[in-house]
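All protein chains of the complex are present and in place, except for one that has been dropped.
In order of appearance the chains are A, B and C, and numbering begins at 1 in each one.
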Amino acid sequence: MSDTARTIRVTVWNENVHEQREEAVRARYPEGIHGAVAAGIEENLKGQVEVRTATLEQPEHGLTEEVLADTDVLTWWGHAAHDKVADEVVERVQRHVLGGMGLVVLHSGHFSKIFRTLMGTTCSLRWRSEHDRELVWTLKPHHPVAEGVPSPIVIPEQEMYGEVFDIPDPDELVFVSSFSGGEVFRSGCSFHRGNGRIFYFSPGDQAYPVYHHPDVRRVIANAVRWVVPAESTRDLPRLQNCPTGWFENADASKARA
Amino acid sequence: MSDTARTIRVTVWNENVHEQREEAVRARYPEGIHGAVAAGIEENLKGQVEVRTATLEQPEHGLTEEVLADTDVLTWWGHAAHDKVADEVVERVQRHVLGGMGLVVLHSGHFSKIFRTLMGTTCSLRWRSEHDRELVWTLKPHHPVAEGVPSPIVIPEQEMYGEVFDIPDPDELVFVSSFSGGEVFRSGCSFHRGNGRIFYFSPGDQAYPVYHHPDVRRVIANAVRWVVPAESTRDLPRLQNCPTGWFENADASKARA
Amino acid sequence: MSDTARTIRVTVWNENVHEQREEAVRARYPEGIHGAVAAGIEENLKGQVEVRTATLEQPEHGLTEEVLADTDVLTWWGHAAHDKVADEVVERVQRHVLGGMGLVVLHSGHFSKIFRTLMGTTCSLRWRSEHDRELVWTLKPHHPVAEGVPSPIVIPEQEMYGEVFDIPDPDELVFVSSFSGGEVFRSGCSFHRGNGRIFYFSPGDQAYPVYHHPDVRRVIANAVRWVVPAESTRDLPRLQNCPTGWFENADASKARA
Partner (left out) sequence: MSDTARTIRVTVWNENVHEQREEAVRARYPEGIHGAVAAGIEENLKGQVEVRTATLEQPEHGLTEEVLADTDVLTWWGHAAHDKVADEVVERVQRHVLGGMGLVVLHSGHFSKIFRTLMGTTCSLRWRSEHDRELVWTLKPHHPVAEGVPSPIVIPEQEMYGEVFDIPDPDELVFVSSFSGGEVFRSGCSFHRGNGRIFYFSPGDQAYPVYHHPDVRRVIANAVRWVVPAESTRDLPRLQNCPTGWFENADASKARA
């Protein structure tokens, strides 16, 4: 934040399972969902980002300590293979988020191990895949994540996600969606955990071409920019034993930055 | 809440380790920390509660499915043996909390597996055990958890807990403490997770007689009453597939209660 | 709260203008909107409440110091004559709310002087009176205000209220509505101000028979019960000059209750 000129290092993660199993998904997302998400970020943040992708089938799911240490913002898409993600990778990602790495969780990622671990709740919801029209309404028009998109964003066909969405109260509720079937959903939510920022954005599905929608791509790019950490290195909160008067020592009380 | 006449079934959990290892702790808490906590709840909620205790060394730590199903409110104290608590018991407690069981987390319980699991963060803090005086200030004088206690509560000797306390923003910040060394701490915090309520209250330590302090006992009893679930049976949030128009069927839209 | 057996003294306020001007409204609400609201509270809280009504045309709008001092919960409905409410009555009501009196603000009361004064914002919104169907979704199924009603509550015909609703973030977001036209609205919101609780609930309009809907009546009654103050007398927050060590004097540190 303090150094706005810094290039944002983004890692777009995708389980990449539907694309391999289902021809229709492959046709819809020829570069994979990760390819579409990455392209949307790049086109909206031209010259401000370096985007790489990582997928489930790679060693350590492509999320080694080195990759995460070199990542400012991780985006997460998963659906069919949440339980295939290794617990130690989940713990590693959690540690990086709490240490400052930004995290953007997309759609069915609500049920990923990493999101459930960070939320502490079931993250369950109502759903239906019946070509509902989704309208994404902005509740905070001047929030940076809502910049440049209409309210509502009109998504002609999409999976329905409905309340109750079992999450802790978000720190900010930026978007609420309605569906043609009548349901509502908190579709854009921010959370702070440790020194990291998290944004959950629900539009997007393997069965609909939502990640080609220019407004959806803009929101994801906005979210990436919004969760960028203040510092490029990790700062994990930790237990500290502090003798009486420790802060009266000038060296001990130096500013974080 | 709806049935205020219902007896509150409380299970007071304690790792019960310091009491067995250290004579000074045994002298301070002859009935164990769990004994002191249970006595404080009983004296403040006479006729409204049934209190049992459970400890680490019991089979399944005394927290079987049957015990939890029969518990409205669980209180948690642990310190030296957090890592001895079995993961499956932690998952079971989490499931009961998300399903509605109230949870009161005490002092060093901030580092318990169950609290960290429900918060999703490190729950780390600053600390010092040097006989600081703690003053517990009420920020919400009409909150039920603050009923009947002075502001500040004066605790002559106590371990210092200081910020940064790495938790999600609490839903309500009821108490903030200062210490004679100058530090501050969010000492009384409420959280809603799933259908359950959680209250964290920091005063209380094995090395000081804080659980004999009448105001501390009153707050713990108030917290027990405040986290009581609306229903005596568990209601875990769950994924629901909902066909279009499901709610127009009268039977499908029946009220929760 | 501490004394659940206490009778709740409710004052139902209504500007009572549409009922006098428009025959259709009089036919819909023969006892006035205040009559319908009062009846709904009485039928749901039988034996727990004493309900009186007050209207704009009465001296001091029926809200004298004596009436307010004798009121635990005030409900507010206004629409056509917000600017006819005297500023000194608004200030008096505000003082009572900050001192602990509960306030339930209904529908077009979003634009009342008292609600805008307590919120500090414009409280503006989108609207349309075109017989939309409203669906009121519960986000917090175990919240006392949602007790006993289905999710969604189906209101066959109602005025549309849509986001952006210009209010401070509510302390709790209990209900979100969708409308057949596609809009969404935060229709059930709680706020704490001073020592008082406020609940805003949007369903209900002079042009539709919404206050005869049993679920709407149930929610209003639940809200009345939820905003009841902890104490029957007012406790307005006030400036206090405190000499060093004031709280070490036992008398000075007596508990609130």
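What we mean here is this: contacts are C-beta pairs under 8 Å (C-beta built on N, C-alpha and C of every residue); 3 or more make two chains touch, one makes a residue touch a chain.
A quick note: this is a predicted structure, and the numbers were derived from the prediction, not measured.
The hidden chain makes contact, of the residues A:G100, A:G120 or A:P168, with A:G100.
Residue in contact with the omitted chain (choice from C:L118, C:L135, C:I155 or C:V210): C:L118.
Summary of contacts with the chain left out: across C:A39, C:A80 or C:L98, the touching residue is C:L98. Summarising the interface, subunit B meets the missing chain with residues 135, 137-141, 151-152, 162-165, 169, 172-173, 176-180, 182-184, 186. Residues of subunit C in contact with the chain left out of this view: 94, 98, 111, 117-122, 124-128, 130, 132, 160, 162, 164, 166, 168-169, 171, 181-183, 191-194, 236-245, 247.
Counting the whole complex, the residues of subunit A in touch with the unshown chain are 1-2, 4, 100, 135, 138, 140-142, 144, 146-152, 154, 192, 195, 229-231, 235, 247-248, 253-257.
One rule holds for everything that comes next: only the chains that are shown with their structure count from here on.
In terms of their C-alpha centroids, the spacing between subunit A and subunit B amounts to 31 Å. Counting partner chains per residue, subunit C shows two or more touched chains at residues 135, 138, 140-141, 151-152.
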